[in-house]
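For this depiction, one protein chain was excluded, whereas all remaining protein chains were kept in their positions.
The letters A and B name the chains in turn, as written, and every chain counts its residues from 1.
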Amino acid sequence: MFEAEIDAGVLKECIEAIIAVVDEGKLRISAEGLNLRAVDPSNVAMVTFQLQNDAFDDYRFSNGAHDEGLEIGMDFQKLLSILGIGGREQVRLSVDEQAQKLYMRMGSLAYTVNLLEPSSLRKEPKVPELEFPVQVVMDIEDFRRTIRAAEKVGEYILLGVDGDEFYMEVEGEMDKLRLGLRKEQLIHLTPGTLHSLFTLDYIAAMSKGMSHAENVTLNLGKDYPLQIEFEVAEGKGKVSYLLAPRVE
Amino acid sequence: MFEAEIDAGVLKECIEAIIAVVDEGKLRISAEGLNLRAVDPSNVAMVTFQLQNDAFDDYRFSNGAHDEGLEIGMDFQKLLSILGIGGREQVRLSVDEQAQKLYMRMGSLAYTVNLLEPSSLRKEPKVPELEFPVQVVMDIEDFRRTIRAAEKVGEYILLGVDGDEFYMEVEGEMDKLRLGLRKEQLIHLTPGTLHSLFTLDYIAAMSKGMSHAENVTLNLGKDYPLQIEFEVAEGKGKVSYLLAPRVE
Partner (left out) sequence: MFEAEIDAGVLKECIEAIIAVVDEGKLRISAEGLNLRAVDPSNVAMVTFQLQNDAFDDYRFSNGAHDEGLEIGMDFQKLLSILGIGGREQVRLSVDEQAQKLYMRMGSLAYTVNLLEPSSLRKEPKVPELEFPVQVVMDIEDFRRTIRAAEKVGEYILLGVDGDEFYMEVEGEMDKLRLGLRKEQLIHLTPGTLHSLFTLDYIAAMSKGMSHAENVTLNLGKDYPLQIEFEVAEGKGKVSYLLAPRVE
């Protein structure tokens, strides 16, 4: 049995973070809160999402036979399109396992959607064991603005550190854009000398998914995956993206 | 002879209400005001429009030989596109019957448009004699918001009453949306048990046509047409839409 109530804006923020990588996925519901781990169709990007039960105004879960919690298959795009209509109001969620349905109630509006058959969804990925030599924490607006500008210039983006500077760099046929931030312009920087190249499209989608956060943490290596971490639901939820590097 | 002056915003509101159903039609001008009755090309929806002469800041009409008033064929889409440019200012209208032209003056801008030949337009429909067992009066925003959400879900919408509740319901392949409002959440409700099904596209267009009203009245029957009524021009005008039901 799952039944919960949450601010519509907070739920929207969470779903936006997830659909930056996947349109649908398996959401795991437990007494502690919600969890999701999914890879995008091209197997290049992964999202890990956690939302604590205290992000909800009301949260009830009894798992009966499910030791590991309840797993439901969700079409996140559908949910978002319905949430987009309402204002910032309360949403009441409940799951009917027997009928395989999610119920969502906003004021006098009741929305019912069939759950997706979990076996029809891509398998939950294993999180690879990774160690990142460099961590950068920066203001989210610096990050998002640079990504928006970068999209005008090229297709791939280089993220790196050079001593005490973090940089993002994109090259077009005729032009080049570079953001360079020194340690004192960042919230945190591990100094070093390394960089990795990424496909801009993925990072651009991710940067849309983090529009409500304040800071973003980038974990980097040399020709290594990029991990992007940020908070949702005023710190009561966490999102982590993992993106494979391009070989230069 | 017809010459009149009206607030551009009020005229825009009226034309928007009309083009929810028809792009062009016969407008009847009399000493009392303006009238229009027209059906949409597919013969599924009808609009009846009335605007009293006191909605105008100046209104002059002398019908000469026309006992029933003057009938002019109008391209409402054209008028709206020109009105859309101006701000909220005064519009001076006049009709030259001989030349078959409408003159519209907004400040220093003069717009002249040929009237449409009335015989080229669909015949004015007869208003069928209908009796509606149920009447619902509701806040327009509840109505419009539900219609916007419904468009994300399906193609047909069920409108009905069930005892003391009015509901709107739409089903998609995977999901279902339902607005249920109890008597105390409505301005008026005739209790009953009945419903009818309608094509959502028509109601969605109508809901755009009523964006300036405060309340909307829905007259309903069992597998019966829907009549939607609302006011324009701060109560000095009335619009009524009639929509044929779909057979389930």
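Observations on the model:
Criterion: a contact is a pair of C-beta atoms (placed from the backbone, for glycine too) under 8 Å apart; a residue touches a chain by one contact, two chains touch by 3 or more.
Source: prediction; values computed, not measured.
Although one chain is not drawn, the whole complex shows that of B:Asn43, B:Asn114 or B:Thr193 it is B:Asn114 that touches it. Touch with the chain that is not drawn comes from one residue among A:Asp175, A:Glu214 or A:Glu234, which is A:Asp175.
From the options B:Asn43, B:Ser62 or B:Ser81, the residue with contact to the unseen chain in the full assembly is B:Ser81. The chain not displayed touches subunit A at residues 142, 145-146, 148-149, 152-153, 174-181, 185.
Residues touching the missing chain, restricted to subunit B, are 75, 78, 81-82, 85-86, 108-114 (touch as defined at the top).
Note that only the chains that are shown with their structure count from here on.
With centres set at the average Cα position, the gap from subunit A to subunit B is 45 Å.
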